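Notes for the one structure printed next.
Here the complex is missing a single protein chain, while all its other protein chains stay put.
Residue numbering begins at 1 within each chain, and the chains themselves are lettered A and B in the order written.
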Amino acid sequence: MSAPHTPQEDDPDEPIPFMQQLLDNPFLLLFLGVMVPMVVYTLWGVIDILSVPLAR
Amino acid sequence: MSAIHPPSERVWWKHPLDRVEGTWILISFIWCLVMFGMMVGWHIWGKQNLSTETYKTTPEKFSAKTQAMVDKYTVRTETADKIPVVAPPAGSDVYLIARLWSFWPILELEKGKTYRLHLTSMDYNHGFSLQPANINVQVVPGYEHVLKITPNQAGTYSVVCNEFCGINHHAMVSRIYVK
Partner (left out) sequence: MSATTYRTCPRSGLQFEASAEKLMIINAVTAVVALLVGGILAIGVVLTRWPAVHWLDADTFYMVLTAHGIDMLIFWIIFFEVAVLYFCSSTLLRCRLATPKLAWAAYVLMLVGAVMNNVAVFQGGSSVMMTSYVPMMASSWFYLGLILFAVGALIACFIFFGTLVIAKRDKTYQGSVPLVTFGAITAAIIAVFTITSGAIILIPTWLMSLGVVQSVDALVYRTIWWAFGHSSQQINVAAHISIWYAVAAIAFGAKPMSERVSRMAFLLYILFLQLASAHHLLADPGVSTAWKVVNTSYFMYFAVLASMIHGLTIPGAIEVAQRAKGYNNGLFEWLRKAPWGNPVFSGMFIALIGFGFLGGISGVMMGTEQLNMIIHNTIYVPGHFHATVVVGTTLSFMALTYFLIPVLFRREMIAPTLAKWQPYLFGFSMYFFCLVMMGAGTLGVSRRHWDMAFSGAAMAYEWPGAAYLMMGLVGMSGVAAIAGGAIYIYVTVGSLLWGKKLDQGAVSEKFTPIPPTAPTVVAQSYGSAGFTAPGTFALAMVFLVAFVLYYFVNWKYLSTLWGLA
């Protein structure tokens, strides 16, 4: 655990960490949140179904 | 200064975690891995895994194969509709048709023997719900689903349709005998 955090330590010039920037960007999140299930669930699932072989 | 206000710190990402949270996240994560391991491990060591062997089929094709089995292995008929009871040899391909609102034919299997059970629907979605064991499989029209089944107890089992298929859905119930 790091030391207690005090407001004095809040440096106004301190760069915002990458993950915080990501979480602050709703449109990037929207892109990820639509793409991941579209690829992993929908696209993969439909490819599975379309590649079902014909019965003899 | 609460969840309905913006975070008070500009760089909240660096706010240290409380130990309650850290411990719980670790425990939860391990439990998630255990559950994932169970599901994958059961495919390797478990004996109850649903096969995904599937073929595209048509009602005509599937009926023909089912009829061939019925012609060869029928031992008797049951009910007023004279539904054939079929006892195919152990290890063989057995066929079961689901349609509005019946299953056809009735299967008679041997305990401890393995069969390749082919399932399809002639019309709408149906359900294959084996009672009282409570094994449930979706039956989808146009798809022939092949399950390898090994009955482990003798008795009279019921097959209940548990996917809504119209007004007479509640009367769609058949049997499987295990000797």
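By our rule, contacts are C-beta pairs under 8 Å (C-beta built on N, C-alpha and C of every residue); 3 or more make two chains touch, one makes a residue touch a chain.
On a predicted model such as this, the values are computed, not experimentally measured, just so you know.
Novice: Please give every residue of chain A in contact with the chain that is not shown.
Specialist: For chain A, the residues touching the absent chain are 1-7, 10, 19-20, 22-24, 26-27, 29-30, 32-34, 36-38, 40-42, 44-46, 48-50, 52.
Novice: When the complex is taken as a whole, what residues of chain B touch the one chain not shown?
Specialist: 1-10, 12-13, 15-21, 23-25, 27-29, 31-33, 35-36, 38-40, 42-43, 46-52, 54, 78-81, 114, 119, 123-125, 127, 129-138, 140-145, 147-152, 158, 160-175
Following the convention adopted for this analysis, only the chains that are shown with their structure count from here on.
Novice: Where the centres are mean C-alpha positions, what is the separation of chain A from chain B, in Å?
Specialist: 33
Novice: Show which residues of chain B lie in contact with chain A when the two form their complex.
Specialist: On the chain B side, the touching residues are 9-17, 19, 54-57, 61-62, 143-144.
Novice: Help me check something: in the complex, which residues belonging to chain A touch chain B?
Specialist: Those residues of chain A that touch chain B are 1-2, 5, 7, 10, 12, 14, 16-17, 19-20, 52-56.
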